[in-house]
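One structure coming up, written as structure tokens, with questions to follow.
The complex appears here without one of its protein chains, the remainder shown in place.
Chain IDs A, B and C follow the sequence of writing; residue 1 opens each chain.
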Amino acid sequence: MIRVQREDFDIGAELDRLAAGDHRVGGVASFVGLVRDMGGANRVSALTLEHYPGMTEKKLAEIEAEANRRWPLAASLIIHRYGRLEPGDRIVLVATASPHREAALAACHFLIDWLKTDAPFWKSEETPQGERWVEARAEDEAARQRWSGGG
Amino acid sequence: MIRVQREDFDIGAELDRLAAGDHRVGGVASFVGLVRDMGGANRVSALTLEHYPGMTEKKLAEIEAEANRRWPLAASLIIHRYGRLEPGDRIVLVATASPHREAALAACHFLIDWLKTDAPFWKSEETPQGERWVEARAEDEAARQRWSGGG
Amino acid sequence: MRLLYFAWLRARIGQAEEDLALPADVHNVAGLLDWLSGRGPRYAEALRDLSVVRVAVNQDYVGRNHPVRDGDEVALFPPVTGG
Partner (left out) sequence: MRLLYFAWLRARIGQAEEDLALPADVHNVAGLLDWLSGRGPRYAEALRDLSVVRVAVNQDYVGRNHPVRDGDEVALFPPVTGG
């Protein structure tokens, strides 16, 4: 399941719901991305996430379908927020449930790596020097490339 | 932090507490292990987890220290339950918080893999054929070996 | 054709979207970017470094040779930074 929303989410409730009643599930892996403020010269007082409504949902659904094609998942969930967020706020939740620990862990890792490079979101940060657009990181592209070649 | 307990835990509360107030944290990875019942001939109505009090805490603390040595973690948490549990019940929670997504994900994976082979817990299952001790899986040993050789 | 701009491309061009009639001699993404660059200083500035401009046609990432047609939804944006 995918959700793109302005509102915060409740991790415990989401993870409980993910595997609820399915007793074949042996493991639930999750990743939560938070707004980070490293302080000092890189002080970030807030960030705003912009996205491409329509394409975002399409890409997240494709990414989720690909994870389900590669691993035997009982359930998966991607929630991505947009709008203005402050340090410590939750941005994204990726969660996977599977009978097998390795499948849940690998699929979760795959989903967040792909989402970083394929989901049309853009961050701008509020800093002491004014607003600035976050630049894409080469490491994110490299992390994504690891999963190329058909799992 | 490590905890060995009979009681259930609240994932949302634990994950919130893990990174609370630390704005350098950009990602929280977690894995929850659940009691699984694959049904059919392998029907499991409950399992009982026995452990070695004293050594369990020692080993979990060593595993956690090793993860913190290998990756730049802001916080980590292992909660492992013992006693009688039913399908769908939570057994274990591993969670890691880091400024860096890759560190949080890798450390979480490492912790659950090591815990599977190094923490002195034993499961016995209640099945239609009576009680049986769960046997160790070669895959778990192989998964653990991947992390050998100093990170 | 509907054009959408995101992030600093939106900021530099000064609008989030516009409807344009595609010139007859523009057949693909490369041609569209070239034609847009000539529409004024804001476009020229926004599209100065095409190595950091990504394009989606009808909500799929495409390369520079991808065809464009009137009726398409074409989006221009920098490399994504979500997650």
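Convention: a contact is a pair of C-beta atoms (placed from the backbone, for glycine too) under 8 Å apart; a residue touches a chain by one contact, two chains touch by 3 or more.
What you are looking at is a predicted structure, and each value in this text was computed from that prediction instead of being measured.
Enquirer: For the chain that's been dropped from view, list the shown partners it touches.
Expert: Displayed chains contacted by the hidden chain, ordered by label: B.
Enquirer: Please pick, from B:49, B:73 or B:95, the residue that touches the omitted chain in the full complex.
Expert: B:49
Enquirer: What residues on chain B make contact with the chain left out of this view?
Expert: Per the touch rule, chain B residues meeting the hidden chain are 33, 49-52, 54-55, 58-59, 80, 91-92, 112, 115-124, 133-137, 140.
Following the convention adopted for this analysis, only the chains that are shown with their structure count from here on.
Enquirer: Work out the mean Cα position per chain and let me know which chain is farthest from chain A.
Expert: With centres defined by C-alpha atoms, farthest from chain A sits C.
Enquirer: Just give me the whole-number Å value for how far the CA centre of chain A lies from that of chain C.
Expert: Here chain A and chain C have centroids separated by 26 Å.
Enquirer: Between chain B and chain C, what is the separation of their C-alpha centroids in Å?
Expert: So the centre of chain B lies 48 Å away from the centre of chain C.
Enquirer: So, what's the distance in Å between the C-alpha centres of chain B and chain A?
Expert: 22
Enquirer: Can you list every residue of chain A that touches 2 or more other chains, as numbers and ranges?
Expert: Those would be 33, 112, 116.
Enquirer: Give me the residue numbers in chain C that touch at least two other chains, ranges are fine.
Expert: 83, in rising order.
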